[in-house]
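Here the complex is missing a single protein chain, while all its other protein chains stay put.
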Amino acid sequence: MPKKIRLGILGGGGDSLIGVLHRVAAHMFDSYEIVGAVFSPEHEESLDFARAIDIPLNRVYKDFDTLITEEMKLPESERMQVCSVQTPNFLHFPMAKKLLDNGFHVICEKPMTTTYEEARILQEAHRKAGTVFAVTHTYTGYPMVRQMREMIRAGELGKIHKVDARYYQGWINPIIHDRSKRSTVWRLDPEKAGISSCMGDIGVHAFNMIEFTTGLQIKSLLCDFNYLYDDNQMDVDGTVLIRMDNHVKGVIRASQVATGEENGLAICIYGEKGGLRWEQERPNFLYRLSDTQSLQVYRPGHQYNSELALDGTKLPPGHPEGIFDAMGNIYRGVARAIRGEAYNSGEFPTMTDGVRGLNFIEATVASHKGGNVWVDLD
Amino acid sequence: MPKKIRLGILGGGGDSLIGVLHRVAAHMFDSYEIVGAVFSPEHEESLDFARAIDIPLNRVYKDFDTLITEEMKLPESERMQVCSVQTPNFLHFPMAKKLLDNGFHVICEKPMTTTYEEARILQEAHRKAGTVFAVTHTYTGYPMVRQMREMIRAGELGKIHKVDARYYQGWINPIIHDRSKRSTVWRLDPEKAGISSCMGDIGVHAFNMIEFTTGLQIKSLLCDFNYLYDDNQMDVDGTVLIRMDNHVKGVIRASQVATGEENGLAICIYGEKGGLRWEQERPNFLYRLSDTQSLQVYRPGHQYNSELALDGTKLPPGHPEGIFDAMGNIYRGVARAIRGEAYNSGEFPTMTDGVRGLNFIEATVASHKGGNVWVDLD
Amino acid sequence: MPKKIRLGILGGGGDSLIGVLHRVAAHMFDSYEIVGAVFSPEHEESLDFARAIDIPLNRVYKDFDTLITEEMKLPESERMQVCSVQTPNFLHFPMAKKLLDNGFHVICEKPMTTTYEEARILQEAHRKAGTVFAVTHTYTGYPMVRQMREMIRAGELGKIHKVDARYYQGWINPIIHDRSKRSTVWRLDPEKAGISSCMGDIGVHAFNMIEFTTGLQIKSLLCDFNYLYDDNQMDVDGTVLIRMDNHVKGVIRASQVATGEENGLAICIYGEKGGLRWEQERPNFLYRLSDTQSLQVYRPGHQYNSELALDGTKLPPGHPEGIFDAMGNIYRGVARAIRGEAYNSGEFPTMTDGVRGLNFIEATVASHKGGNVWVDLD
Partner (left out) sequence: MPKKIRLGILGGGGDSLIGVLHRVAAHMFDSYEIVGAVFSPEHEESLDFARAIDIPLNRVYKDFDTLITEEMKLPESERMQVCSVQTPNFLHFPMAKKLLDNGFHVICEKPMTTTYEEARILQEAHRKAGTVFAVTHTYTGYPMVRQMREMIRAGELGKIHKVDARYYQGWINPIIHDRSKRSTVWRLDPEKAGISSCMGDIGVHAFNMIEFTTGLQIKSLLCDFNYLYDDNQMDVDGTVLIRMDNHVKGVIRASQVATGEENGLAICIYGEKGGLRWEQERPNFLYRLSDTQSLQVYRPGHQYNSELALDGTKLPPGHPEGIFDAMGNIYRGVARAIRGEAYNSGEFPTMTDGVRGLNFIEATVASHKGGNVWVDLD
């Protein structure tokens, strides 16, 4: 008789959008109960938020270290089982590391760390801990992305020879062209945002989607960024040439100045026997292209769907599910893993995805700064 | 400091899809706590389901009457505040009536009752109770439907002169053409499903969408059903000519034999100054048509959206929300109403919508059986 | 060794859009040569237009009767073989009749006549003449409409049980709401435009598409018009309930006040085994719906296309052809018929289509004026 999994939340309080996304996802399959949190660095704000969402106050701790200390005092049957890390990026690494070191399962927002080096350290900590670790590349939770992955694994495209992924947004456009604004936005400050803006925030999703859906690894890349202005030090746009296996090539395009684009992640995979196309803004449509047959449009909830895709669909065909449902699917996969139930390796992105992502981001910067040269990934 | 609203659930246990939809919606804005339920007519099944979703068992009652009796014994501060009725259709009326008579707020699945007469009785009970009553016409919770309503109320289309709504599904197609199957499906058995299959189940949604978005009332209608076979007594398809105000006309089309259609609800409203088109299967796109300007595509989450539409959007533009989010918006509106907070009249469908719906369904049957004659609505 | 067919043109001069459409179509497959014409009632205008498009002037006649007289004097090997009638509607009948009576082939714009009675007379004249007669229901010339027809004939949808066709335009909207304008537009003057505006001009195309693609005949109909204003005597909007064979029903919707709609002809056909959907404004996409399989999108130029569809496609897949190409296909079919070559019955609409169309238009008026009663077609 399953009890709800005891979930702790780090960050995600106040007006946090990511906080809403995680809480709804956690509740979606009746699998988690929020038992404790540090919603904010200000304890009083944490408590206020706990009251606002009507969470018991006794395990709303004043800071992360106290949370660890106090939770470790509780008997294992009461202790938090998993913590969801939704804090600013630079805190992901120290928090995730300490959680792993103390035997917690972890759900970690993306990027997993701010450097590849940290990512490798975290990977080692995870290896020792042996707990469940998920990185929330949310888009992998969409049923049609899962369908894509399963079709490719089943060989429906034959040998893949070309990949093309795009993530276009336009939100920095109204900022970047105004010198006073661009000097004050944290995203464009390397001290606060790390080594990359565009590629680190969204390009990495496109990268992850390619590896997630194809099961192949990108071997090397050549990247060109666009900063738009000489006094801007952060990439707001970039294109990455990629090489996978022998003679398999592709391109990743990412932009934060694709004016008017909203959240335009899209991926196309082409193989000997067919192609597949998916777009995040119309997530319930998957297009199968063929040399000889009519275009086919796959939709969720049908018997022709793969088991993994169907597992990620709660309602019959024609009832659109969205990004909350995608995140819910990831949370459910993590719950199954924590409970030791059977699950598909595609149910949630893992430590490996997180490590690969940081490897990718640093490689794009190295390639661009090196004069658009080819850089190998590990 | 808001406490979560104490919610009781009637029905929705086991594999019920509608049950999942309501539970996720209830949790979506941290506004409700499930405190009791009768998930199933079999008490043991109810208890099993409560264990499966990890709900306390002490208020999982053996039947609806016991729920009422026992809850009324509790102090008001502990008693369920609102019950969500998700049972088979014929139970909606007696349950909703008794809930109202005992002072509960009610969230009632659609159709509100099985006859117009019951609906009128329930309306009177509601008038006496003075509590909050919502009918879950879920589609009205989509941000772009709310946008449509607000644009029309703001006069952006000018005087409306034509409406066109469609709800096409195909799921009965594989059943209706097989005599053995069609005689055993409860939906096609008037004893179990009431006087109408297609118009009662889905046509009424199209009807509701017209009245919800335009704020106008349909005055009279002429309907033609299709039964497809002489031995089938239930409509599986139908078209309804409608008349609203002076010289305002339109059409409602509904089908369960539109082969291959999934859940094809769509609505077009045309007025002197422009038109609006929305489709349920692509809910995050709203099309504004004009005689003189380019077609405009409205999307959720933008500053150009109406307040009511923005209120129903949790994430920035480009992050697709779906039907769970639409239902969540309705639950939030009900929560605000229960708490006495300010809310927009478009946040949830009310008793009036429920009553109108039954009036519509019975009028379509009367028109068809009367030989496709015009029938007035009250 | 084929010589170009000798073509005469009636009307279509000056700024006439329909004239351009016919001339381009005639030239499209190198099959016709324009040898004579009466482009305009004013002879000098006719001559000017002939000069503008560089046509020999010697057979540009002063009026239609002269054209007949003079052409009949020519030896058969020089005489016009076919005349294309593009004059105002009321002239279609007398011209077409005289052409048939003198043994010419005829390509006639739609509507073929202004009354059903005339249509029947013309049908008889055609029977006697034994020449080729085509009515330019242009939309039937699109490859994907031909594909639709052939798939249905091949039984791919099984027994059809529901049809739904729409033709929505908005162009009268800016006129109808202005009393001064609506009293001066010839389309809204029954003396000039005949008994119907909306149904006669565009509804009849939707009607034709249903009969053309399904091969079935509409047996009876019930129609409701909308005039919008009491002082307007012409339908600008209407909905038609239709009955075909036993238990096959459907609906035709037509409007000239669907604000902002351009030329929105669309047709959906549903049968036991599947459905088909096509839209005129995206003519190179044909959607095949299924209960059990993914949606399929048929495109022109592929080997999976029917012979008739492929015959109507000049370029490889992905090179969009449009309405000029559709008309070109019809002209080519007529050329084949005139030359006595083999052709498919779907290559051009015939006298029967013209007669049926007039029958439909008059039936809709009779139904509406009779109080929305069922009216049988012959």
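When the chains are written out, they are named A, B and C in that same order, and each has its own residue count from 1.
As a working rule, a residue touches a chain if its C-beta (ideal position, glycine included) is under 8 Å from a C-beta of that chain, and two chains touch if they have at least 3 such contacts.
Please read all numbers here as calculations on a predicted model, not as lab measurements.
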{"item": "Of C:Gly8, C:Gly264, C:Gly333 or C:Gly346, the residue in touch with the unshown chain", "value": "C:Gly264"}
{"item": "Contact residue for the chain not shown (choose from C:Leu7, C:Leu21, C:Ile172 or C:Val257)", "value": "C:Leu21"}
{"item": "Contacting the left-out chain in the complete assembly, out of A:Ile5, A:Leu188, A:Ile218 or A:Val257", "value": "A:Val257"}
{"item": "Touch residues of chain C, complete complex, unshown partner", "value": "1-4, 17, 20-21, 23-24, 27-28, 30, 33, 51-54, 169, 261-264, 280-284, 299, 314-325, 328"}
{"item": "Contacts of chain B with the absent chain, listed as residue ranges", "value": "288, 292-299, 302-304"}
{"item": "Residues belonging to chain A that touch the chain removed from view", "value": "157, 161-162, 164, 170-171, 173-174, 177, 222, 224, 226-229, 237, 239, 241, 247, 249, 251, 253, 255, 257-261, 268, 270-275, 288-292, 295, 372, 374"}
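One rule holds for everything that comes next: only the chains that are shown with their structure count from here on.
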{"item": "Of all other chains, the one whose Cα centre sits farthest from chain C", "value": "A"}
{"item": "Centre-to-centre distance between chain C and chain B (centres being mean Cα positions), rounded to whole Å", "value": "43"}
{"item": "Geometric centre distance via CA averages, chain B-chain A, whole Å", "value": "35"}
{"item": "Intercentroid distance (Cα basis), chain C paired with chain A, Å", "value": "55"}
{"item": "In chain C, residues with contacts to at least two other chains", "value": "288, 292, 295"}
